[in-house]
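Reviewing the structure listed below.
Only one protein chain is missing from this complex, and each of the others stays in its spot.
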Amino acid sequence: MSSDLTPRSDGSPEATGAHGVVSGSGVNDRLARPDYAGPGALPLAAVDHTPRRSDLYPKAARRVERQITLMFLLSMLMAVLFIVGYVAIDVGTEIYIPVLGGVGFQNLVLGVTFGLGVFLIGAGAIQWAKKLMPDVEVVQDRHPLPSTPTEDAKAAEQYQRGKEESGFAAYRIMRRTLIGALALFPIPLVVLVRDMWTNDDPALAGQSPAEILSSTAWTGGLRIVTDGTFQPLRPADIPVGGLVSALPENIEEIQKEAHNLNERGKSAIILVRMDPEDIRAQQGEGWDYQGILAYSKICTHVGCPIALYEHRTHHLLCPCHQSTFDLADAGNVIFGPAARSMPQLPIGVDEEGFLVAASDFNQPVGPSFWERG
Amino acid sequence: MSITEKVGAGTADFADQRLGSNKWLGKNLKKVFPDHWSFMLGEIALYSFMVVLITGVFLTLFYKPSLVEVVYEGSYVPLKGVMMTEAYASTLDISFEVRGGLLIRQMHHWSALIFVAAISVHLFRVFFTGAFRKPRELNWVIGVGLLVLALGAGFSGYSLPDDLLSGTGLQIARGIAQSIPIIGTWAAFLLFDGEFPGVDFMSRLYMVHILLIPGLIIGLVTVHLMMVWYQKHTQFPGQGRTNSNVVGYPLLPVYMAKAGGFFFIVFGIITMLSGLVNINPVWIFGPYTPDQVTAGTQPDWYIGWLDGALRVMPNWETVAFGFTLSWNILIPAVIVPGLIFTAMALYPFLESWVSGDKREHHLLDRPRNAPVRTGIGVMSIVFYGLLWIGGGNDLMATTFNLSINAITWFLRITLFLLPPLAFIITKRICLALQRKDRDKLLHGYESGRILRLPHGEFIEVHQPLNNKEKAILMAKLDSEQEPLALPAKTDANGVKNKGYRVESLRARLSHFYFADTIAPPTREEIEAGQAHVAHEAELEAPLHEYEEEAYVQVPFHGGVLHREGAPMTNAEALEDSRRTD
Partner (left out) sequence: MGLVLLLLALGVVGGVYGVATTAPSSADTALVGDQTQIEEGRRLYLEGCSSCHGLNAEGGSAGPTLIGVGAAAVHFQVATGRMPLAAPGAQAPVKDAIYTSEETLQMAAYIASLAPGPAIPTAEQIDYTDADIAEGGVLFRINCAQCHQAAGQGGALTQGKYAPSLMSATPQEIYEAMLTGPQNMPIFADTTLPTPDKQAIIAYVVDLQQAPSPGGLSLGRLGPVVEGLFLWTAVFAALIGAAVWIGMRAR
């Protein structure tokens, strides 16, 4: 900053006129008026105007007329072709067009005919305006926006009269209680939204949202089944380097009873297997089973499912915001915006040798929330 | 009178008897609208919104906002027999069973994308030309509100098909809601009727998308347009254009034809686009289930910056006294957007406070004449653009063979380095352009013609500006602002100035905004310059004497080959143009 800030006796720029309209900037005396009172001072008549070809040559005007007529005729044709396309083409037909590839035939025809038909109406109208309607610019004065002093006075006077007649200022207690009533009137509307959610699931009776979020359907002894095929798993089924998306055994029952997919979004897990020597840390002693680890499939950042497992690096990557977890190191976050490690599910095997959960997670799965602690 | 004229006159009379409409028509049919292409960007937004509404009504005839699971029995083979929600199944039916359904669905989606993009481009135009200044501040605030509503409409809309891609977006939205301190879990549960995804949410989202938001948008757009109509549109400075007039074309017939025609053009482009280019192929993503995800998970482009903000944010979270504060979600998804939209909405008031300018402005600024404002605008666009790139960082990684980790770190750093740099560069460019304009005003523009004078000196001839060009350059006069003076700490009697700190902040900001400027030339300077140009023209004059001579034949007329019967000299061409046969 090279220039000094020196206080001056006058502060603000020239005051505006009573109606707020000032021509030019009126700021500096170094700009002498009226030699250039702003570019607008030049009268419009002096504005250079070159006539158009369609103004000079009637032949050119007729040619433009023909062109515009043709556009409108073509537009009408397009409307007809649209109907033909709608009726004659089967909705599932495919067609190969160079550049576009294999595409739906009817969609192509309907879109192009309808689109071109509408476009040509517009193009014709614009050509008409540009080439045939007068192109001489017209001036219109702006009306001053603020009201005149008389109108201001009248408004003030009416307001005063009305205020006195209402007695709003005079009746103090009435005024205050009116304001109080108005202030409280929206409350019923706000209260009514409370039942946007009621806890009507008997299994979750009395639980707050935070409590509901803190537990899943997993319990000790519940078998783990593959997602998609719902088959139970034996440890030998999963090779080192393997990845299985899994769910609790009773997921289909739960979904049918609840009529929703909520439990899926909480109890989905992934099973990975690594060499037990590669496991540097876990969230609990002996929570793995011979190198098979079970982790939640819901990212702790904002809740996307996460199953991008790199089996050599043991990293788990979320596609949404690239949070990365190290499953060989207790699911700790090694990159990205997630703040908490991936919850681990302790597992074991039951008497028949199938993989089961040893208990529920020891922390809420999914994104953080205030009461999480 | 023809039949149309009779009917027209009859209708006008019918209406006038009941509404007094002829008074209004007489005044307004000749209303003048300035004609510049950049004034049509708001129209693109309006027309694409109309297409959104029309196509949306069609879609509501077939779409079912229900999360009840059904088995798909339609004609799309790769999903036959698959369990999916009715919302998804009805979207597939629109795409594959209803004739023209896919076209309308694509038109709806493309025009929604265009709507938000057009609002943004319109916003840039209004911002960079200073059209938000008094008396149009309220219209600007409404505009920012419309932008936010458009984002909401888009997000709720593309989540309705309940496909894997958009459902993941809803899951993220719910995670964000959940992270809000104190009320987060309750907010999420109230919104979604319990846990995610629940059963009721789609019908609630549907209501928001087809009733609440469109209603608000239609209401606000109406007020927005009424204000433009009443206050009259702004115009660029130029010949005959002052702060108290409007120069352009009358509503009937020219403006109606152009604006109406543009509606059809936008409609037509959207429709052709929807017939030729696929958008949002929900059948590829499959039905939504909360335990599946696809790689390359992005929201639609206008939410991409928020996704990018979430991606580049470091993983800060505070856990204390049994409570969790997720800065990693609150900052990028709640605080930063809140600040940005608030700052955007309040900007006109900030600028007028800083400038102390209480005049009405109906003439636009050329962006170069307001370097700090332009710099702030470019800085914001760069910031936004970097976040946008962040939203697509995995696609950048696969396309350009980069590492997503490297891209994320790169963005974390450039997000703070590049915007200030962009501001500085933009401001310097604006000032340089101002300098060039000043030179042009003084000396005319360099014609590229080199003249060798009899005594051997070489000069470049300067061409004087024509009136139109001079008018545009002199726009600088209207954009001039003096920075506010520093307040006095105490007044003449030694009484301390209570508002000193605020006033001095104001003066410093004013200085920052307006002190750096290239002053337009004074009258003396311009006269001297014009004399110089006239002198050069005198020197060159002898060369031009030959132009009117009949025998100088110029075979090329500016690159157009000579045609039989066409004039060959300038004199003949002039004759030709004066003929009126």
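Going in written order, the chains are labelled A and B, and every chain counts its residues from 1.
Here, a contact is a pair of C-beta atoms (placed from the backbone, for glycine too) under 8 Å apart; a residue touches a chain by one contact, two chains touch by 3 or more.
Here the structure is a predicted model, which is why all the values come from computation and not from measurement.
Only one of the listed residues, B:G143, B:G175, B:P237 or B:G261, touches the absent chain: B:G261. The residue touching the chain not shown here, chosen from A:E151, A:D278 or A:E310, is A:E310. Only one residue from A:M78, A:I238 or A:M342 touches the chain missing from this view: A:I238.
Only one residue from B:V121, B:L138, B:I381 or B:L433 touches the chain missing from this view: B:V121. Considering B:L273, B:L325, B:I381 or B:A515, the position touching the chain not shown turns out to be B:L273 (whole complex).
For subunit B, the residues in touch with the chain missing from this view are 35-41, 43-44, 77-82, 95-96, 102, 106, 110, 113-114, 117-118, 121, 164-165, 258, 261-262, 265-266, 269, 273-281, 284-286, 292-302, 304, 391-395, 397-398, 401-406. Seen across the whole complex, the unshown chain contacts subunit A at 52-54, 94, 99-104, 107-108, 111, 126, 130-131, 135, 226-229, 233-234, 236-245, 272, 305-313, 315, 317, 319, 322, 324, 335.
Everything that follows uses one rule, which is that only the chains that are shown with their structure count from here on.
On subunit A, the positions that touch subunit B within their shared complex are 1, 3, 5-8, 10-13, 16, 20-25, 27-28, 30-32, 35-36, 38-44, 46-48, 56, 58, 86, 91-92, 100, 103-104, 106-112, 114-126, 128-130, 133-135, 137-142, 145, 193-194, 196-197, 199, 201, 208-210, 212-213, 227, 245, 247, 259-262, 264-266, 268, 297-298, 301-308, 319-323, 333, 335-340, 366-373.
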